[in-house]
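One protein chain is absent from this view; the other protein chains keep their places.
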Amino acid sequence: MNIVVLMKLVPDLVEELNIDPSGTALDMSWLRLIINEFDDHASEEAILLKERGGGQVTAVAPEYEGVDEVLFTAAARGADRLIKITGDFVAANNHALARASAAVIKELQPDLVLTGVQANNDLDGPVGPALAECLGMPYVGYVSGVTVNDGKVTARKEYPGGLIAEMEVKLPVVLGIQAAEQPPRYVAVSKVRMVMKTATIEVRAAEALDPSGGPAVGRMFQPEAAAHAEMITGSPGEVADRLVSIFKEVGVL
Amino acid sequence: MTTIAPAEQSIYDKILEATPTGERLRLCLQCGNCSGICPFGYLMAYPPHRLIAYLRADRFKNVLDTDTVWMCVSCYACTEVCPSDIPLTPGLMTSTKEELLLAGNVPTELQRALEFSQRYGNPLGESPRKRADWAKDIQPEVKIMGKVRQPVDVLWFVGDYPSYHPRVQSIAKALTKVLNALGVDFGILGPEEYSDGDSQRLAGERGLFEMLAERNGLAFSKYKFNEIITTDPHAYNAFKNEYPRLGISYPIKHYTEFLAERLDQLKPLLKKEVKARVTYHDPCYLGRANEIFDQPRALLAAIPGVELVEMYHNNQTSLCCGGGGGGMWLDGFQWEKAHVRLSEWRIKEAINAGAEILAVACPYETPRFEDAAKTVEGAGELRVRDIAELLAEAMGD
Partner (left out) sequence: MSQDIFVVVEHLRGQVADISYVMLAAARELSKGIGGHVVAVLLGHKAEGLAGSLAADQVFYLDHPALTEFTSDAYQKALAGLIGEKQPRVVLLGSTTIGSDIAGGLSIQLGLPLASSCRNFSADGKFVSQICGGKIMAEGDLPSPTALVTMVPGGYKPEAGQSAQAPALTKLEVAGLDALRVSLAKYIEPEAGDVDISKEPLLIAVGRGIQQQDNIQLAEDLAQAMGGVVCGSRPVIDQGWLATSRLVGKSGKHVKPKVYLALGISGAPEHAEAITDSDTIIAINTDPKAPIFEIAKYGTEMDLFDLIDPLIEKVKAAKG
């Protein structure tokens, strides 16, 4: 089975986020970029499928600061090929990413394309559905379990309330991963460092990035801390007393 | 050392080479002292001596399928009692954990701490830019080397928990007060300081340790200072015993050593009485691992009103708080297996010794013992204080 994983890097929310001088975008100079958590799950799921059913995993990522380490980590987990797409991705939206990635992924002729179901900086929808359309493949998102049988995939799609829908799809298909079947495995630093010496990252240059389809942002801002909670202080006994009186006020006690 | 790819070496050889005296592994008598004294030995499928037996029998693969090695808190109790002087903790246990890590067998909690250490330079997942925020409002201003760019006498390596953990930041502030009172010319690295990496190393992440060491080494090399002091015995251990092998070598003291040297100057400043029975918990990495037992006690004895009492296990036999070797990030995992915490045992000992204050000298200990005191009967009134905090208290305002 030929599996491709598309990963991207997103702003790390541990750091403070600032708006750039234009007032319409994030100040990227101040940001730390980390792998999109859901793409990490997609990468893990791809390796699990390879371990179960054999095949090859190709990890693809656009050029962001820190992308090499992300790709090498995928290799350390078990990815067979690493491809970095170069281009000015810093300000690119998902439509641009989808088009650029589709051009590269098409050549790989994958049976299965996995990517995270969403990312924290998606403003023009997640990349998966757009990528699928560019590749002419169907898309199923919010997937937390994958079984491959005979040219078909059974994807377990999550609905609210713990309900699961089993969707059957003929290969090839793009799946938006919500959670891998086990948490992304740890990769020791020494293993990544070893891989850095032996693995190579193939480079593909993207043609001019086409962001059409994304919305124009007139203003980006940080929300005012809306009406803040009334804070209760004191000793545990005093706080507990206040809570009990609130419970009584609202009628649950 | 020859650079044979690890995959081609037998694990036995790997472990022999991991530590300077690793060869002593060959002298194991299978006496079982180590497994007997290990606080969690009774829970391990492969306690230390059995690990060696399986290594020798070339059946180490069996160990990789189990997870009880993660009960080891790297407390050095086994190393202390081994009649053959085998470096069990830094050699055997650390290397075994490394093998488990490489095999992907690592509890999730620990995984997070290791990933955070890689990404943010601290296991708590806090922003590196905020590492000196604890010192923001202190007067006189704490010198951050990158800002003041002048030589200092002493570089104070603060450490992860004193920098970020709300409870432990009080200790950093207390030590600042004491250093200022003594007129010490000191500076901190602030955002250029990375985790010392020692606990991560003992949890099996050698590569991460080296990466962190490189970064700290780079920071050290940028500035001029005469010696490094640290709040953290784990950092002390790393700088004294591990960093030199990586080419990073500076005079290093734990803050209790540093202050004890200045006791004549310090004593007159301790004007306020702290009337209490105080027992001192020897941290594993100050005591057993590095033989510093007297200086912390000397500092406590210098505080007016303090009556020093010893717990049943003290000095070399001190009972670990459970935070070492990754234990700090394995609380849930170890609780599920043991349903008892080492820190709770220690609290009970403190109560039995009649102590009103449990004095500590390692940043892991204050939060661990305070948490444990909440669940141990009779520990309601027991106060946990770092020595720095007691000294600051005794200095008055």
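Letters A and B name the chains as they come in the text, with residue numbers starting at 1 for each one.
Here, contacts are C-beta pairs under 8 Å (C-beta built on N, C-alpha and C of every residue); 3 or more make two chains touch, one makes a residue touch a chain.
All values reported here derive from a predicted model rather than from experimental measurement.
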**Study point:** Which residue of A:21, A:54 or A:223 touches the chain not shown here
**Key:** A:223
Check your understanding: Which of these, A:132, A:177, A:195 or A:209, touches the one chain of the complex that we don't see?
Key -> A:132
Point to revise | Touch criterion as defined above, residue of A:52, A:106 or A:248 at the omitted chain | key: A:248
Revision key, fill the gap. Listed in rising order, the subunit A residues that touch the chain left out are 11, 13, 17, 19, 26, 94-95, 98, 117-118, 120-130, 132-134, 138-142, 154, 156-170, 173, 176, 178-179, 183, 212-223, 225-233, 236-237, 239-241, 243-244, 246-248, 250-253
Review point. Which residue numbers on subunit B touch the omitted chain?
Key: 331-332, 335-336, 374
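The criterion applied here is as follows: only the chains that are shown with their structure count from here on.
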**Study point:** subunit A-subunit B separation of Cα centroids, rounded to whole Å
**Key:** 36
Practice item. Provide the residue numbers of subunit A that touch subunit B in the complex, in ascending order. Key: 12, 14-16, 34, 183, 185-186, 188-193
Study note, to complete from the structure: Listed in rising order, the residues of subunit B that touch subunit A in the complex are 98, 101-102, 104, 106, 108, 111, 114-115, 118-120, 125-127, 129, 204-208, 210-211
